[in-house]
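Left out: one protein chain. Kept in place: all the others.
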Amino acid sequence: MTLGVALIGTGFMGKCHAMAWRNVATAFGGTPPRLQVLADAAAPDDLARAWGFARATADWQAAVADPGVDVVSITTPNGLHRAMAEAALRAGKHVWLEKPMALTLADAQAMADLAAAHPGQVTLLGYNYLRSPAFQAARALVADGVIGQPLAFRGVYDEDYSADPTLPWSWRMTHQGGGLGALGDLGCHLVSVMVALMGPVAELTAMTQIAVPTRPSPEGPRAVENEDSALALIRFASGAQGSFATSRVARGRKCRLQWEIHGSNGTLVFDQENMNELWVHRAGDAGFTRHLTGPDQPDFAAFCPAPGHGFGFNEQKVVECRDLIRAIGGGAPCGPDFAAGLTIERIIHAMATSNGRPVTLEAAHEDA
Amino acid sequence: MTLGVALIGTGFMGKCHAMAWRNVATAFGGTPPRLQVLADAAAPDDLARAWGFARATADWQAAVADPGVDVVSITTPNGLHRAMAEAALRAGKHVWLEKPMALTLADAQAMADLAAAHPGQVTLLGYNYLRSPAFQAARALVADGVIGQPLAFRGVYDEDYSADPTLPWSWRMTHQGGGLGALGDLGCHLVSVMVALMGPVAELTAMTQIAVPTRPSPEGPRAVENEDSALALIRFASGAQGSFATSRVARGRKCRLQWEIHGSNGTLVFDQENMNELWVHRAGDAGFTRHLTGPDQPDFAAFCPAPGHGFGFNEQKVVECRDLIRAIGGGAPCGPDFAAGLTIERIIHAMATSNGRPVTLEAAHEDA
Amino acid sequence: MTLGVALIGTGFMGKCHAMAWRNVATAFGGTPPRLQVLADAAAPDDLARAWGFARATADWQAAVADPGVDVVSITTPNGLHRAMAEAALRAGKHVWLEKPMALTLADAQAMADLAAAHPGQVTLLGYNYLRSPAFQAARALVADGVIGQPLAFRGVYDEDYSADPTLPWSWRMTHQGGGLGALGDLGCHLVSVMVALMGPVAELTAMTQIAVPTRPSPEGPRAVENEDSALALIRFASGAQGSFATSRVARGRKCRLQWEIHGSNGTLVFDQENMNELWVHRAGDAGFTRHLTGPDQPDFAAFCPAPGHGFGFNEQKVVECRDLIRAIGGGAPCGPDFAAGLTIERIIHAMATSNGRPVTLEAAHEDA
Partner (left out) sequence: MTLGVALIGTGFMGKCHAMAWRNVATAFGGTPPRLQVLADAAAPDDLARAWGFARATADWQAAVADPGVDVVSITTPNGLHRAMAEAALRAGKHVWLEKPMALTLADAQAMADLAAAHPGQVTLLGYNYLRSPAFQAARALVADGVIGQPLAFRGVYDEDYSADPTLPWSWRMTHQGGGLGALGDLGCHLVSVMVALMGPVAELTAMTQIAVPTRPSPEGPRAVENEDSALALIRFASGAQGSFATSRVARGRKCRLQWEIHGSNGTLVFDQENMNELWVHRAGDAGFTRHLTGPDQPDFAAFCPAPGHGFGFNEQKVVECRDLIRAIGGGAPCGPDFAAGLTIERIIHAMATSNGRPVTLEAAHEDA
C-alpha cells in the first residue's frame, strides 16, 4: 500500500516534514509515500513541484478531505491545530501534528478525546528531539539499567529568539494568539524528553517570568502576556526529583536542550547543540566518556554507516516519519500520541499557573 | 607589623590554609606572617616544622590564647566551629573560619552576634570559590553592566563523594554530627557565589532527597539523616529568578560548581571543573567566547604573568588570605564575614526545611 | 529542463547521493531531477523503488548510455572510477564522481585530460567537507581577510576504521586494488580543504607508516601495501607553511577532520566531529568564540531557519548536488572538477612517495 500524504503549512516545520516524507523510504526502505497535496493559503505551485507534491491548494479542508490522502501533516500556527486535527480525524485520516497540541488545555483535551474515539487512526505529535540517535541511546541506557535507578533529572531548554527587547510585539506574545510562551515553544520539548527518560510527573512547583514586559508596536508599547522563561521543581512518580528550566531570552543559546540524569550507578549528559554527543559515566569509570553517534545506533545506520559523521536536525524528523508509517502499517505504536501529548500539555500548563505553589499531576499517572 | 597566626586543624583545609599563609607574601608582597602555632589533637611536630610553624600543640585553647597570635585559622570539623570561633573572638583575635559556620542556625546566629559585639576584629569565612580569577572577572562583568540586567541564575554544585552506596555510615550523615548534608558541604558554596552575583534572596522553594537512606555500619544498616541532594527555585530581591541544585551523589562529578547568568544583554557561564575558563556572550556576539584566566586579572597576575598558564584551587586560598590580611590592616573589608555568613546559613537551612513550600527570606534583605 | 540522473553504486556514498538527489529541490527549490536509473551489480529493484528511481539495472554501461540520463553519479570502488567516468564523458554526460579520482596518478591524469576534451560537460568530485556551512563560513572569513594573511595551516584527518590489527586483510590494502591507503581515503579530503583555504602547495615533505604490516587472511598473514598513516610539511605558494597528518589507525577518532589556520590577524579552528562549530579568534578578542551554524549561512538556511539546530553529514551532499545542478544549468562553476581533482591526486601521491625528501609541486601552481 502506498500512503497518500497531505501536508498543511510550508514554513519551518512544513519544509522539515516535506524533507522527511521525501526521504523516509530512501533512508529506511519500503515504498515511498505518495505526496498528494500541499496546502497553504498561498497555494504554492512552485513549492509543490519542488517538494514533489502532486498539487497545491489554498484550501486545507479540501486537502484533508481528498480521498487519496491517508495521513495529514499539520505544521501551521498553534491556533489552527485543533480545527485541522479534528477535521482530519473526522475524515478518517491519520494525523502528524507539530507541537504543542493547541493553545489551551481545553482544546488539547478535546483533541485527545476525539482521537480516543478514533482508535484506528494513528496520531503523532512532532517532538523531534525524541528521535535523535543520541537520545534513543540515552533512553536505552536508562531502560537497561546501565546508570542504575534514576535519582535526579536536571533539564533546560534555552534559546534567545526573543532576547532582543526591540523585537516588535506580535500576536504570538498573547495568550489568545500564542498560548503559552517559552513553555509552549520550548518547554514542551523538554517535558517530552524528561517524561520519556524519567516517567510520570507526580507534582511540580514552578515560577515564570516575563523579562521584557512590553514590546514596540505601531500603536506604541504593548504588553507581552505569555512567559519568557519558566523554572520548575519536579517530583516524579518514581520518587526521583528534577529541576526544569526554559527560556526564550537566554542570550547566546540557540538550541540548548540540555539535560542530565544522575542514576544510582551512573550519569548521562546531553546537549542538543552538540546533538551527536552523549556523555556517559558509569560507576568505576575514570570520568565522562563522549559517545559520538554512529551506526551502532540503528536509526543512525539508516543514514550513514560511518561513526562520527554527524546526524542532522532534519534527519530526526525522517526517523519520526518512519515511526509514523510503521504504526500506520500496524507495527509498533509511536508516540507521543494525542493522549500522551495531553499529559505534556497538562504539565506545561501546570507550570504556567503554579506561581510558586505545588501542583499535583494526578492525571499524569493515569496517562503514563 | 608582623601578623601572628594560629592554625587549628591539619586536614584538607588545614593544609590549604598553611600553604596560603606560607605563600601570601611571596605572591602579593609585604611582610610574611609569623606562623606561631599549629594546633591539632596529635600535636604534630613534624607538620609544624614542614609547614614552617614555630610550634605544635594539642591544645587549641592554648593556641587561641597565645599572646603572639593575632589571627586564628579554624579548619576543624563543623561541630567544633562555634566553640573555637567564639573563643578566638573573646581572646581578641581575628578569625578565618572554614564554611559552613556551624551545625545549626542557632549556633551561626550566636556566632554572628558575638562577632557583631567585637567590631574591631575581622571575621572571614572560607568561601574559596569567590576568589578565583574567573569568578572575580565574572563579578566585575555583572557589576559593570556588561551583560545588562541579570534576569536569571542557574546554578549547580555537584560532587559524587557519597555516591557509592557501600560507603559506610558516619556521624557526618547525622544532623547532630554533620548538620546539613550536601547543602552544608556544597550548597553553601553555591549560595555564596549566587548571592555575590545576583544579590539577596527574597523567597525560595526547595526539595531535598536522601538517595541512599541507610548505610552499612558495624551495628548493621544505619539511617542517613541529612540530605544527599537538594533543589530550589529562587526569587531574588531584584526580581530575577533562579534555579539551584546540589548533590553529593552525582556520579562522575568532582567539583562541578557550574552556573550561568542570563542578563538582558548577555550571558556568562562558568564551571569550576574548568576553573580557568569563563564563557561570555554579549548581544551581537557570534557565540560564546572562552576567556582564559590571565594577568589582566590582578589576582592572577600576582601568581603568573602569562595567560592561560593555569591558576589552581589552592591559589584561591592565597587570595582569600591576602584579603584577610588587608582587612586586618585596615584596608578594604573582606567577606563573607560572620554576618554575611549567617545569611548564607539561613538560605541553606530554609532549603533544607522548605519541603516544596515557599519560604520568605526577609532577613536576607536586612543583611545584604 | 528536468535533469535525468543515473546513479551507479548503492553503498555508503550511493545512498548518500540518492538522498541528495531526492532532496535537492526540496531544500533549494527548482524542478526535482528525474531519477532515471539505479545501477548496481545486483540490479536492486527494491532499492530503486525505495529511492524513487524509475528502474534498476545490473549493467552500468546501459545506465550511462540511457538517453534519458544527463548526469551520472559514480559511487563505486575506486578501481572502477576511471572506466565509468570515461564512459560517461564519452557518452556526453555530466559526471559526479566520489573521491579519490582513481587508483593511480596516470589514471587521474587520463581522466582529467578527457574531461578537458569535453569542456561542455560538468565534472564534480565528491569532496563533501567543502560544503558544510561551517567550512563555507571559514572560507569566507579567510577570503574576506578577517584573520589577515594566512600564515600557517595545521590539519589532520584521523579515523580508526583500520586500527584493529585483527581486521582481515582485503584487496583494499593493496596498491593495485586500493591505491593509496589513508591518503586516498582520508588525506585527499584534508588536501581539498587545505587547498581551498590556503591556495596552492609549492613543496612538501612527507613520511608514511604501515602500522599493521600484515593482516590475517584465509591463506595466512598477508602484507598490507598501502599506508596506514602519513605526515607532511607543506610550503604553500603564498609563503605560508603547514603541517598535515592523516591516519586510519587513530584509536577513538571517527571523523576527526580537524584544522586550524593562524592568520596575521586571527585564528580559525574546526573539527568535523563537531561540524556545526567554527571557532574564531580575531586580534583583540578575549578568546576563541564558538560560532554555531545557523541561517546566517545561506546553505544552512535552505534546510532550517533556526540556528544551532544541527546540520548533518548528508546535507553537505545536498549542497554539493545543488552546486552541480547550478553548474550544469550554466550558473556558477562548481569544483573540484577533474582538473582540480588531479592537483589533489598529485599532492597525495607526492606524499605517498616523498619518504622524508622534499617534493616540488610545480604543477600545482599551473592548475590553481
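Lettered A, B and C in written order, each chain numbered from 1.
The criterion applied here is as follows: a contact is a pair of C-beta atoms (placed from the backbone, for glycine too) under 8 Å apart; a residue touches a chain by one contact, two chains touch by 3 or more.
Please read these numbers as outputs of a predicted model, since none were measured by experiment.
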item	value
Displayed partners of the chain not shown (whole complex)	A, B, C
Sole contact to the chain not displayed, among C:H281, C:R322 or C:R346	C:H281
Full-complex contact with the absent chain, from B:E227, B:E315 or B:D337	B:E315
Which residue of A:V122, A:A230 or A:L292 touches the chain not shown here	A:L292
Omitted-chain contact residue, chosen from A:A152, A:M198 or A:V280	A:V280
Those residues of chain B which, in the complete complex, touch the missing chain	12, 15-16, 18-19, 22-23, 25-32, 46-47, 49-52, 159, 161, 253-256, 272-277, 292, 294, 303-315
For chain C, the residues touching the chain missing from this view	147, 151-152, 154, 156, 158, 163-165, 203, 205-207, 209, 211, 229, 231-233, 235, 241-243, 245, 247, 249-253, 262-267, 281-283, 285, 287-288, 356-358
Contact set of chain A toward the excluded chain (per top definition)	280, 285-292
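Rule of thumb we're sticking to: only the chains that are shown with their structure count from here on.
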item	value
From chain B, the most remote chain by mean C-alpha position	C
Chain centroid nearest the full-protein CA centroid	A
Centre distance in Å when chain A and chain B are each reduced to the mean of their C-alpha atoms	41
Centre distance in Å when chain A and chain C are each reduced to the mean of their C-alpha atoms	35
Two or more partner chains touched - positions in chain A	253
